[in-house]
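Every protein chain except one is present and positioned as in the full complex.
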Amino acid sequence: MKLYEHMAKDVLRAAGVPVPRGRVCTTPDEAAAAARELGPVAVKAQVLVGGRGKAGGIRLAQTAAEAAQCAEAILTMQIRGQPVRSVLCEERLVIERELYLALAVDPSARRPVLIASAQGGMEIEEVPDRAITRLHLEVPWGLVPFQARQLAQRLELGPSLAAAFADITARLHRVFVERDAELVECNPLAVVPGGLVAADARLNVDDDALWRQRELPRTSEATPLEERVRALGLAFVQLDGDIAVMANGAGITMATVDVLQRYGGRPMNFLDAGGGAAAGPTADALEILLSTHPRAVLVNIFGGITRCDEVARAILTVRERRGLDVPLVVRLVGTNEEEGTALLQQAGIPAFTSMREAAERVVALAGER
Amino acid sequence: MKLYEHMAKDVLRAAGVPVPRGRVCTTPDEAAAAARELGPVAVKAQVLVGGRGKAGGIRLAQTAAEAAQCAEAILTMQIRGQPVRSVLCEERLVIERELYLALAVDPSARRPVLIASAQGGMEIEEVPDRAITRLHLEVPWGLVPFQARQLAQRLELGPSLAAAFADITARLHRVFVERDAELVECNPLAVVPGGLVAADARLNVDDDALWRQRELPRTSEATPLEERVRALGLAFVQLDGDIAVMANGAGITMATVDVLQRYGGRPMNFLDAGGGAAAGPTADALEILLSTHPRAVLVNIFGGITRCDEVARAILTVRERRGLDVPLVVRLVGTNEEEGTALLQQAGIPAFTSMREAAERVVALAGER
Amino acid sequence: MGILVDERTKVVVSGITGRQGRFHTQQMLEFGTRIVAGVSPGHGGEEVGGVPVYETVQAAVDKHGATSAVLFVPAPHVRDAALEAIAAGLSPVVVIAEHVPVHDAMDVVAFAAEHRAVVIGPNTYGLCTPAGRAKLGIPPGRIFSPGPVGVLARSGTLSYEIVAALTEAGLGQSTVVGLGGDRVVGTSFVETLKRFAKDEQTRVLVLVGEIGGSAEEEAAEFVKGLDKPVVAYLAGASAPTGKRMGHAGAIIERGRGTYASKRRALEDAGVHVADLPWEVAPLVREALGRLEETAREG
Partner (left out) sequence: MGILVDERTKVVVSGITGRQGRFHTQQMLEFGTRIVAGVSPGHGGEEVGGVPVYETVQAAVDKHGATSAVLFVPAPHVRDAALEAIAAGLSPVVVIAEHVPVHDAMDVVAFAAEHRAVVIGPNTYGLCTPAGRAKLGIPPGRIFSPGPVGVLARSGTLSYEIVAALTEAGLGQSTVVGLGGDRVVGTSFVETLKRFAKDEQTRVLVLVGEIGGSAEEEAAEFVKGLDKPVVAYLAGASAPTGKRMGHAGAIIERGRGTYASKRRALEDAGVHVADLPWEVAPLVREALGRLEETAREG
């Protein structure tokens, strides 16, 4: 789960990391009030996607009137498909230098990694590799103070900034651990007269740890449709084709989508019904899929924990509840395969055992209509 | 630093460990008031030494008047030389079983050790070894929940108590780590209707970590004389002989005391002037030693960091300030030995180079007087 | 014979009294796995399908000399249960649960490294050595058959699909290992390839990968020095980008992690990458054929 900039900064502020004074505003009036309080401000779109600067989502205002204008403009924008619902009005900083500092999970090293660069401010992907310092932390030791000293030295910060840098690094590390973060990032970590300030901040929290992060606010990037399917406990991503896909397992679902594409079909979604899902949620998910008006539906089940008869029953339930108004192709193998296939055949729904044949069939049907 | 029972219980209570309700009282009147508030109470001497139960330092009172009587009696006691300055009046518990639970530093394993027994209540040294379970913790992992489960199983606590036990163990562990404890102990950890209560508690804090434990109260077992010498930054223990001893280093000071004893002398103290002590504190310490009316004084210096001339100067300073009214034997070898020896000889104080001869001499002088 | 588990593997099932634990204990027993004990706090003294249940893993080890563990405990308890199994000296420790917090996974990995234990998972179906009748985890037993093909995969059902096709084609497996679908897992492709490299039974390898992370690229590096042929299938060719963990993730990966980069890395290392899942078995057969040819010539 990504937090909005202002939420991330709230967490950092509470952890003692210096952040600019700011106000979250949802109307131009609020932005004007913020500018009256804070003086000249930066008005920053609050979105969960990157690249808002290039999209015009950050504007500078000298006066309250200007702040209102900027907010008005930004609040009507969409940035990479995301509507802007709020802006952060922040005091302007006198920035001498921009650094980059982040803690992230490195899946390959299976450990946290501290990442820093003297070239902050721009997208870190655009910084040349040799200008980036990485320092892996040892689990469960975490950050040891000398590591922050090492980083500060490599960034050539000098003694007084080095101490502030070490302090901020320690605090970011505490946030990283205590908030189950996958990423906590300050870009830029700004050198201002008198010290360092996290001018921008990002905090991505592990979705799997949200149950023990109750104090954190919640955000979502999912579309309303995705939300509905995820509420059933299933993994779902919308694509832009016309063949709805349901399979059981992330890998096989991805592979099913790949196969359709390779056969000239256009998959409409990625729906992983997981292993061992019961008939109820499966039926609900299928119903949602049908409600999106696909040209055809492919259900691809390799039953391990998942029982084929349960899947068949889910399909029959859906047919009973709303009818099947589009071609439905089912591939069923594995646990209780015979029973499942028999149930479907009685209802006149063909069931394939070959994934290949099922894929070919559904692509053909989607084309026929 | 040992904490008084009531202080230890305050720390445990703040950490969420169940402890009995209680009031610290320094007068019989306060004890009566506590009994009026709490009902029947146990009146417990607050001392830093063990064995108060056998010494009559714990009494039970039904009424306020009884509580006052008990407090009166206990507040006039000395327990193993320690005057009782306060009592803890605590609600009486209905105790079904008494367990033992502690976390300590195991110097040999160089790790913390969790110690538990189903035979709590008595002095743990008296519990047979096979009735005690020890479980070492791994650094820096600390306590992992399954370890508390393992302990609970070995104590045969049953599921409902096991959960409470695991919870208390985790909280004690947090105290152990966060309070720089050398020992945190609940004896007994009482099984009462509805759960577990730390009926008695002990918390010994690492002296060397007190600088980062500012919130903890301070206690001392030292005599006033010991306090005066320790205030100079030196290690000092009073013994009951008549030859005052000063040496530099814990090992050599112990050895000097041993040697005197073996030669028939009776050492009066253990004063480790440390390595590299300056003339000022050395003179101050020597002056304090002389003020305790020894029959003779032995100064045994093997100069490494300690400079012999500094020691000689310290002795001359003392002679100037207060005179030397008892025989003083000095053994000086090592750094700047010649200069130090010369200074003393000019002042008519003999300086030996052999520890043996110096020891023989001082024992003889102490006997002569 | 095979890697990591075999007929000598004596298994403790942690979380045996849960719904999943009970069901799969039965399934594993039917396959022939030597399950010697179960663990479930609060259920010590019970039995599940004839398997005695204990309060702690240590008790199960003391009584039955268990060597390995499968964990069916839910995600919030994985850290504790895994550390318990590792501290008791078990290896491999198979973590089935998905949705394990990544910081917990890093703890488990570090603790295992300190104790020289192998962790498989989290978010895995487990592993199986068919000739040893050792199945630790949840895959359907009937898809396996003994043979010379070592399979290592990140995802579950896709593995079943490919393993079932291998079995159907008469291409049995030495060991099939599901490494787990999470970003941080206990055992990598490379570590598993190293084990397969030393296993005499294994003659051909099948690697089932997917987009994200850099495990396949690292595997490709290792494969360059490996003298056993490798066939791969990669899922996610058509997945949209941008469902990633963001910038720092991107700079950790630095251009790796895409289907194209993985495929290129593997092909550069001489791996045959199948376009479609059902092409894997024929490619394996070809590889075995070439091996036999070389053997005849040599």
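Read from first to last, the chains carry the letters A, B and C; within each, the first residue is number 1.
Simple rule for what comes next: a residue touches a chain if its C-beta (ideal position, glycine included) is under 8 Å from a C-beta of that chain, and two chains touch if they have at least 3 such contacts.
This one's a predicted model, so the numbers in the text were calculated from it and none came from an experiment.
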{"item": "Contacts of the hidden chain among displayed chains", "value": "A, B"}
{"item": "Candidate in contact with the missing chain, chosen from B:Val47, B:Ala102 or B:Val311", "value": "B:Ala102"}
{"item": "Which of B:Arg262, B:His293 or B:Arg322 contacts the chain that the document leaves out", "value": "B:Arg262"}
{"item": "Sole contact to the chain not displayed, among B:Thr169, B:Thr282 or B:Thr335", "value": "B:Thr335"}
{"item": "Omitted-chain contact residue, chosen from C:Glu7, C:Glu114 or C:Glu279", "value": "C:Glu114"}
{"item": "Of A:Ala14, A:Ala131 or A:Val144, the residue in touch with the unshown chain", "value": "A:Val144"}
{"item": "Hidden partner interface residues of chain A, rising order", "value": "138, 141, 144-146, 149-150, 153, 159, 162"}
{"item": "Missing-partner contacts on chain B, residue numbers", "value": "2, 50, 102, 104-108, 110-113, 115, 123-125, 127, 129, 132, 138-140, 177, 180, 182-183, 185, 187, 202, 204, 206-209, 211-212, 237, 239, 247-252, 254-255, 257-259, 261-262, 267, 270, 275, 302-305, 333-335, 354-356"}
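Please note the rule applied: only the chains that are shown with their structure count from here on.
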{"item": "Chain contact graph, described as a line, ring, star, complete graph or other shape", "value": "complete"}
{"item": "Between the pairs A-C and B-C, the one where more C-beta pairs touch", "value": "A-C"}
{"item": "Approximate Å spacing (C-alpha centroids) for the pair chain A, chain C", "value": "27"}
{"item": "In chain B, residues with contacts to at least two other chains", "value": "141"}
{"item": "Junction residues of chain C, two or more chains touched", "value": "none"}
